[in-house]
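Note that this complex is displayed minus one protein chain, with the remaining chains in position.
Take a look at chain A:
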Amino acid sequence: MVQSKKQRYLFLAFCLVPTFVFFILFTVYPMINGLYLSFFNWSGTSAVKEFVGLGNYKELISDPMIPKTIWHDYFLVLTKLVGIMILATFFAVALTQLRIKEAPIYRVVFFFPNIMSVVIIGILWQFVFNPEIGIINSGLTMIGLESWTRPWLGSLEWALPSLVLPSVWAGIGLFMLLLMGGIMNIPKSYYEAADIDGANSWQQFWKVTVPLIWPQIKTSIIYIVITSLNGSFVLVQIMTRGGPSDATEVMGSYLYTKAFSDFRFGYGATIGVLILIVSLITVILLQFLLKREKVEY
């Protein structure tokens, strides 16, 4: 039975209207409202708002904390990206190509952090880094490296790098599964052909696996970047609250401090607009840099 035009449109509306309504309400409206609030001096707790035009933006440009927070954000993005992509790819290849008997168990184990709340992850890692009872300092002491022990989250130099570890640990599982899906779709005959042509495992990985799972790699990279720029804040807030001093302050945690501790919601909204712009520019640049012809063998 051929569908009438009306029926087709009705079906399309059935699929699109709810999504569109939710998108307008929960994405477009808050975004426009955030932009609107950035033009006001507002405490965020009263009905009194004072229009200040571009005042908040002028302050943003001259705020010495902003370049610092952007640098901290990008440090986390880059280290997370490298850490997650290398480890996730390694585990994905290992679990699909090396015929490990316990592969299904490892898959669950690696994915486990993804079903945990970030808050729990933050608290858990606070214990791991604890100067007295933490496993890191205890482990270092046990293997005779006591001089390496330090209050990791209380060090002006080491606090930010310390946040990379939980971020990578929590991120591997999801991207590993994504890459595994890609690898499992590659026909075995390609590897057999490569074998016959004399390619070793390393060459097979670079010449067969990577080009064929490039769409998954690209998606993973963009996803990691976006979620890090918008979401590093949660881990920072739980583990260090932007400290010690301002050593781990990221754009999101700075926004939170300004909006909710200093009662400067308008300025907080301005930082929110900055996060949006920075994320957009980064994603556009990434799309451009990661552009590749689709490979088919």
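Convention: contacts are C-beta pairs under 8 Å (C-beta built on N, C-alpha and C of every residue); 3 or more make two chains touch, one makes a residue touch a chain; residues count from 1.
Please note the rule applied: contacts and distances are computed from a predicted model.
**Q** Any idea which of "NADH-quinone oxidoreductase subunit J", "Cytochrome aa3 subunit 2", "Spermidine/putrescine transport system permease protein" or "Carbohydrate ABC transporter substrate-binding protein (CUT1 family)" UniProt assigns to the chain that's been left out?
**A** Options "NADH-quinone oxidoreductase subunit J", "Cytochrome aa3 subunit 2", "Spermidine/putrescine transport system permease protein" or "Carbohydrate ABC transporter substrate-binding protein (CUT1 family)" narrow down to "Carbohydrate ABC transporter substrate-binding protein (CUT1 family)" for the missing chain.
**Q** Hey, which of A:Ile105, A:Leu156, A:Met184 or A:Ile281 is the one touching the hidden chain?
**A** A:Leu156
**Q** Can you work out which residue in A:Gln3, A:Thr27 or A:Ser43 touches the chain that's missing from view?
**A** Only one of A:Gln3, A:Thr27 or A:Ser43 touches the chain omitted from view, namely A:Ser43.
**Q** Residue by residue, what part of chain A touches the chain that was omitted?
**A** Contacting residues on chain A, toward the hidden partner: 10, 14, 17-18, 21, 25, 43-48, 129-132, 151-156, 240-241, 243-246, 257, 260-264.
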